[in-house]
Every structure is written in C-alpha cells, then in structure tokens.
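Complex shown without one protein chain; remaining protein chains in place.
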Amino acid sequence: MDSRNTEVLIIGGGVIGAAIAYYTAKSGMEVTVIDKGDIASGTSSRCDGNILAIDKEPGFDSQMSLESQKLVDQLSKELDLDFEYRAPGSILVCESEDEMIAAESWVERQKKAGLSFKMLDRNDIKQESPYFADDLLGGLECETDSTINPYLFTYSLFHGATKYGAKVMLRCEVEGMSRDSVTGLFKVNTPKGEIIAKKVVNAGGIWAPYIGNMLGLDIPIKPRKGHIIVASRDMPVGMRKVMEFGYLMSKFGKERTVDEETDKYGVALVFEPTESQNFLIGSSRQFVGFDTRVDMDVVNCIARRTIRFYPKIADFIIIRTYSGLRPWTPDHLPIVSPVEEIPNYYIAAGHEGDGISLAAITGKLMTELLQDQINTIIPTDPIRYSRFKNVSTIQT
Amino acid sequence: MSKGRIIDHPILGRLDEREEVHFTFDENKLIGYEGETIAAALLANGERVLRCHEETGKLRGIYCNIGHCMECRVNVGNQKSVRACLTVIQEGMEVKSGRKLPTPFKKGETQ
Amino acid sequence: MIDVIIVGAGPAGLSAANVCAKNGLKVKVVDEFMKAGGRLLGQLHEEPDGTWWNGIEEAKKLSEDAQELNVAVECGVSVHNIKQEKSYWKVYTTKGDFKTRALLLATGAAETSLPIPGWTLPGVMSIGAAQVMTNVHRVRVGERGVVIGINILSAAITRELQLAGIEVSSMYLPGKNIVTEDAAKPLSTMKSMLKVASLAPSKLIRLGSYFMKYESLQSLAVRFYPKNGMKVWGMPVHLRKAVLEIVGDKKVEGVKVAQVDVNGEPILSTEKFVPADFVCIAGGLYPLVELAAISGCPFQYIAELGGHVPVHNENMKTPIDGLYVAGNITGIESAKVAMKQGAVAGYSISMDLLKTDVNIEDQLQQAINHVKQTRNQATIQFHPDIHSGREKIHASFKNTLRTDI
Partner (left out) sequence: MRDHKTIICRCEEVSLEDLVRTAESYRCSSRELKLRTRAGMGQCGGRTCRALVDSITQKCTNDSTPHDIPLGYQAPIRPITFSIMGEKKDE
C-alpha cells in the first residue's frame, strides 16, 4: 500500500475544500485534498450560486459575506478558469405591509453594520422586472451582492490550487483516522493508501460529523434538503437575484403567514438568472435525512410560489429539477475553527445554504488559522467549534 | 393534396381524402390536413427551418420526429416549446418559429 | 385508483394492456405520440415468405382489441415523472396525475446519434424520423437524399423510402471520429450486415461468405469491396466511402464524401461533393430508460441489449414492487418480440394483482415460451448475441436483493 505525507490534509472536494486548498497552497503550504467522489460532486453542484449579504443577519454574519464578496471579486481576476462571475446586486421583495416594516428595520441594521442596502418602492420593483406580480409592495436591495456558477467556481479554485502545488485525490474515501499521541501526526486510511498529515481540515460538509466521529468529535451538523427548478432559456426576466422577504423567515425558522404546504416544505421564492440564460428557481428547506431524491410535491409548491411572484412566467418551461443537502448548524453560522481538544485538527463546515457565499472567506480564514495568525481577516469567535460545547443534543 | 405528399403507395395504398386545415407559420398562410402534425404539415409545405438556436442563431429543423430531441420546438399561440412533431394542427393555429433570444450575461455582450 | 398504467402504446404496451384487460383489470395506456402503435407505426418489410409486415395494420389490430376490451388509450400525453408510494405508484403526466397499483414501462427506444459536421442543419434527420414522416404522415422527406450509417435499421428503412418513391442516392459510412468510430469501420459494418441475410444483396453474401469464413481473409473482403459500392435495390451501399461533412447554407445541400481505407480513415484526395436535399443519420437504437432511472430501479449495462437496461426477470418484473418493463426498454429487439414480451408483462401483472389464479401462471409460462420462439425465428436481429444479453440481465435480477429505498 502507498503511503504519503502531507502538511495539510483537506477532507472534502466541495467548494469549501476548494477555497481552503487554493489559499493554503497559494500561501506556500503543502496541501492534499481528498474526496470520496469527484470534485464538487455533492452539495456544491446541487445549489445555486451567489455571494450574498442580503440574507445574512446584520452584523458579523453580513460583514463576513461582504469580505467574501471582495475576495471573490479578486478571485475572478486571479483565477484562470472563468466561473460566470457578475456583481449586479440582489433584491428582496415584500408581499405585505408587515414585511415592508420588517424590511425597513433590516435595511437600517445592515446600513449600521456598514453594508450598502436600500429600500425599494413599488415603482422600483416594476422597473426591476415587468414580470413581477402587480401587488408586490416593494423590497430592498443589497448593491454589492454577486453571482457565480457554483461548480465552475469550485473547479476554478481547484485548478488554481493545483497550479500552486496542491494534490487532489478523488474517489478516495476516508475509511478511518487516528492521531498518534506521541508524534501528533494524523494517520488517514483510504482505498488509495495511507496518508500521514500534520494537520487535518474537516471540510466534509454534511459528512463532517461522520468524519469527526472517527476522532470522537460530536459535530452538530445535519443535512437540510433544498430543491431547485431549472427553467429553460427565455426572455430575460430580470438581471439579478431575487428573493422573497419570507426567505429570511424561512431561513431563520420564523413564523410566516403562508399556506400549509409552503410552510411545511419551507418554500420561499429564490430566483436567479444564469449566464446561459436559464433560470434557477428555489427554494425549500426540509430535514429528511440523506435522501437526495427530488420530491415532486415540493417542486409543485415551488412552482406555485414562482407563479405567485411572477405570474407572467407561468408558460416558461421547466427542464429539470434537483435537490441538494445543505449542512445545517443550530445557530445558522458555519464552523470555521480549530478543535481545542485535538491539536492541529480543524473544521470548516456547516455553512448550510451559504457555502458558496462564504467559501472564499472560509478559505482565507482557514489558511490564517492553519498558520496560527493572531490577526485574522474576520473575528473567529462567532464561528468557533467550541460554541457548541454545551449543546449536547441538536435541536431542529 | 400538394406535391409534398405520398398519395399513392404500392403497399400502404392510396391516401384517404382528408379535410383541409388552415394555419399560419410566421404569418404565412398554409394548408395542412386534419390529423397531421405541425411538423408533417410544414414539411409538406416545403418548410424545413423550424427555429434557430436561441443563443447562436443556427437554424434547425425536425430531427427525431418522435418527441425526443426537442429540435422542432415552435411556439403555438401563447405556448412555448411545443414539439411540432407531436402536436396535431388545428384550424386557425398560429405557429411561430423559435427565435434568437437576448443573452445579456454573456461575456463580451452589453448588459 | 387504476389497476395498471402502461407508459407507451407501442407493441409491448398495447399487448400488455390487452392481456391485463382480458383478465378483468382496469387499464390505462398513455403515449406521447398522437397515434397508438409506437415503433410499429411505419414498419414495412417483406417477410421471407413474400408477405408484407405492415406495422400500421398491426398497430390497428392491437388498438382495436384494446378498444373492445375497454382499455383507456390516451395519446398526446407525456409522463414526466413517476413515484413509488407505500402501496401504489403515482404517475405524473401533462394531463394530470394518476395513481395505479401496477406500472408498466414500455417506453421503447431512442436513436443513437452519429455526429458529423453539419448534422444540425435543417434537412438532416434521424432515419427513424424519415420512416415516420414517410409511412405514417405520408409526407416526402425530400427528393434525393443520402443515408449515413449502414446497419440493419437503416437498410430496412432505406428500402421503405424507396418503396414510397423517395430516392436515396447512396448509403455511406459516417466519417470517423472518437464517437462514430465503431460505425465507421468497414469491416465491422460488413460483418454485421452479413448477419442480415435477407436484407443483403446476393453479391455481397457471396463475397462475404467466401472471405468472411476466415479471420485472415476478412480484411481482404473489405479491401476488395467495390470502390463504387455494391448495389442493393438499385442503390449503391458504400462500405469504403464516408461522409466527412454535411454541407448547406440554410438547409442541407449535399454531403462531402471521401473514400476510406480498411480502417475507416478517409483518403483526403478523394473528396467529392454529392448533392442531396435530405440526409438521414442512422446510428442504431438504445433503450429509453428515463422513467425507470428516476424510479430508483437498479440498472445493468449490457452491450448486447443496446446499453443500460433496468434489471428485470423473465416475468418482466423489476426488483421494485409494482414496477414492470417490456419491449425495447429491456433491450433492442424486433416489434414482434416486443409484442410477446408485452403479453408476458400482462400475465405477470395479472397474476400479481389477482393473486390466486393458477390458470394465469400457465399462460404466463406459455407467453415466456412465445418470447423465446419469436426471438429464435426473428429475421431481423439487432444484436447477434441477444440471447447472452438476456441471460445476463435475468441473472442480475436474481443477484439483486430488493432495494428498499
């Protein structure tokens, strides 16, 4: 059996692993990435692609996204492979007075946190797209939000990482892991041989708890399923990402005044025009284990929600659907952190629906953590693993 | 019936007389026969080009003729992506060829 | 709730429907095409005994039987999804969603492509498209065309075009590239054509039977293949010429043809333009398995059956409860075999839904025997090793533990 040594072993070939690989390799570290499947073969190719601040809790959360946006803008210039980057901003639309009031306070808080948000009135909404329902009252805008193709972004990061010397081993599942108490080295068993690593980064997404469990960790991440509809090329409906304000409610588990099914499946409209002029339309949120099959009842519900906001696209053509599992954490923030009880073991997972948004900042931060830098690009406390120390059972 | 049709066939016999159906293709008035598909009626009228590729503008006609390839998709009234090869023509039907669409996000094109 | 929904009103689907209905089951058949019959529609060939196999008539007979038996045959309906629930299947269609106790997928086959520069031009169509246009719609696909791809299906359909008075000037091999490779080799094409004795011209058979007996002489047979092709029904079949490009401005105007060496590599100095106002692409057939794939049914890749096929047994049952398959979705064979398979599926479903009737079990066994007999007697054999393909898939059923998803 082969045996190889590496300074940093990243477990997970999704967008998070890709970004960490890129920044660590670029910083001169010796990096190996392993994945049980292919690059971007899990959640990172079963999602939509946005670097959003608009839907982040004002404060640390939205600032983290803003930093990520800046990094992605840089990446769009420094990486060789195009990943369909655009930065047209994004909007949230409101369907009730209550939502408008909530939106105003959202905008105020985001502005206070230093982000460029503003309210939109009925007229602005009409200007935004002639396809919108007439009864929408207004909404809000985040000017800095950007959009990318998630799997092309992942491919591009890996392409960049390998140019800086990163090694990528695919179809290479972690079968077991141990840490030598004397040398402190990690021994990782894979079908392609043993890997000895000084440092390990668990970027396993929904599988992070499974990987963590090999060293006795209890990582509070659960798969939360989301569906997306792909609609075929048609006339441009709008130029940028649109979400209904209710998306925030659904994301943060707040009460909404919607019909039973919409509530049950956590359906909230998310609309994204892609570079190939298709439309990606979501969204849903369900805890149904690791079942990735598309549930047509959920898709029906999303289609109804779409028509509610865009009645004029009822005759547009749906060409396929897909669903992905988002790595959910109890407080909706990711874990990007060293693990105190296991020196040189790190976790970068649990981004739920924000993995694409936060990949760049995660990669950058993890590189700094791996190098034991004191001054990091963003504060690390809110996303430390240790915040879950006292959470013994995960509540959904 | 027009010259595009196979009226007499040595094994299948003579084509039955059928009712005419009047329809338009991109505003041109054409005649087909009851029970036939848009694709058949258009080909019998000498129309080979049914649409162009939405992005590149390259011309397309029927390819598989049994609903698999989607190449013959046309617009019928307000309906998009109607497969000409599976859809029976109706009196007064307005058939429109598929056109090139704007691609505002393609690199090198104006937003 | 409906007892049986059958997707596909072709030879397999209709035969199955009629058997189920005879046994008293409530049956609904849906099909995308506007007429029932599936691939039967358009088939027209002379049997060895001189009679004509007219698929349209066969389809009519099956449809009439279905009507008499009160089978609900709904055409112009597309199924876009299926889902297994606890005790039934849900079938999602463009005309509403339905529940059924048993679901039979008889979705047939789709055509394999032979990509050649210019094949997206209007006027280029699959060979099956030309067949349907000619025999079903009775519309001329053009005045003078060429066929690219020499195989059993293209030979049979080219003959049908000729019967309808449509001139096919030549049949050519496809220009060789990484994906057309197998269809672009003169030797393997010749071998496969020799297996269709009834369709091959006598001169070809003579040449073939002399040379092809000996492995070492096989390439000689190809080497001596006439440069101007060999005439079949008055039309040259070129095993030593390939279409390198389909040419035209707004639609097909012709093809660029060159001689090829024994390996199918073009000899560029021999390029010639051949005018044509239509071109047919004949790459063969593969099982159309989409619905089976989204049902979660396990698959096997079996080249002899034409590609990926859902795992099933001789009774046409898949390992998934209440899900059955019949016809070309289970492997590429003639419509006659599909009809017999449909009957098997019909008895199999009847037995499972009605439980007790011993009589059905006998009939099921008989029907299975009929499939084998029909297969053995087939004049058109799409794949010479069909028997071994069938054995493989049936064996895989035994190996598949029921996958509870």
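Odds and ends about this structure:
Each chain gets a letter, A, B and C, in the order it is written, and its residues are counted from 1.
One rule holds for everything that comes next: a residue touches a chain if its C-beta (ideal position, glycine included) is under 8 Å from a C-beta of that chain, and two chains touch if they have at least 3 such contacts.
Quick caveat, the model's predicted, so the values are computed rather than measured.
Considering the entire complex, the omitted chain makes contact with A, B, C. The omitted chain makes contact with just one of the residues A:303, A:333 or A:369: A:303. Only one residue from C:23, C:43 or C:112 touches the chain missing from this view: C:112. The residue touching the chain not shown here, chosen from A:45, A:110 or A:286, is A:45. For chain A, the list of residues touching the undisplayed chain reads 38-41, 45, 151-152, 155, 229, 231-232, 276, 294, 296, 299-300, 303-304, 306-307, 313-322.
Of the residues in chain C, those that touch the hidden partner chain are 32, 78-81, 90, 92, 94, 96-99, 110, 112-113, 115-121, 177-179, 245, 247-250, 286, 288-291, 293-294, 298-301, 303, 307-308. Not every partner is drawn; the one left out touches chain B at residues 53, 55-56, 58-60, 63-64, 67-71, 73, 79-81.
Note that only the chains that are shown with their structure count from here on.
Taken as a contact graph, with one node per protein chain and an edge wherever two chains touch, the assembly is complete, since every chain touches every other chain.
Nearest to the overall CA centre, using the mean of each chain's CA atoms, is chain C. In terms of C-beta pairs in contact, the better-connected of the chain pairs A-B and A-C is A-B.
Between chain B and chain C the centroid-to-centroid distance comes to 25 Å (mean Cα coordinates, whole Å).
Per-chain Cα centroids separate chain A from chain C by 45 Å.
Across the assembly, chain C contributes no residue in contact with two or more other chains.
Contact residues on chain B toward chain C in their complex (touch as defined above): 4-7, 9-12, 15, 35-37, 39-40, 43-44, 48-50, 58-69, 85-88. Residues 54-55, 78-81, 101-107, 111 of chain B are the ones touching chain A in the complex.
Put simply, chain C touches chain B in their complex at residues 32-34, 44, 52, 54, 56, 76, 78, 110-111, 120-126, 128-130, 132-135, 137-141, 163-166, 250-251, 288.
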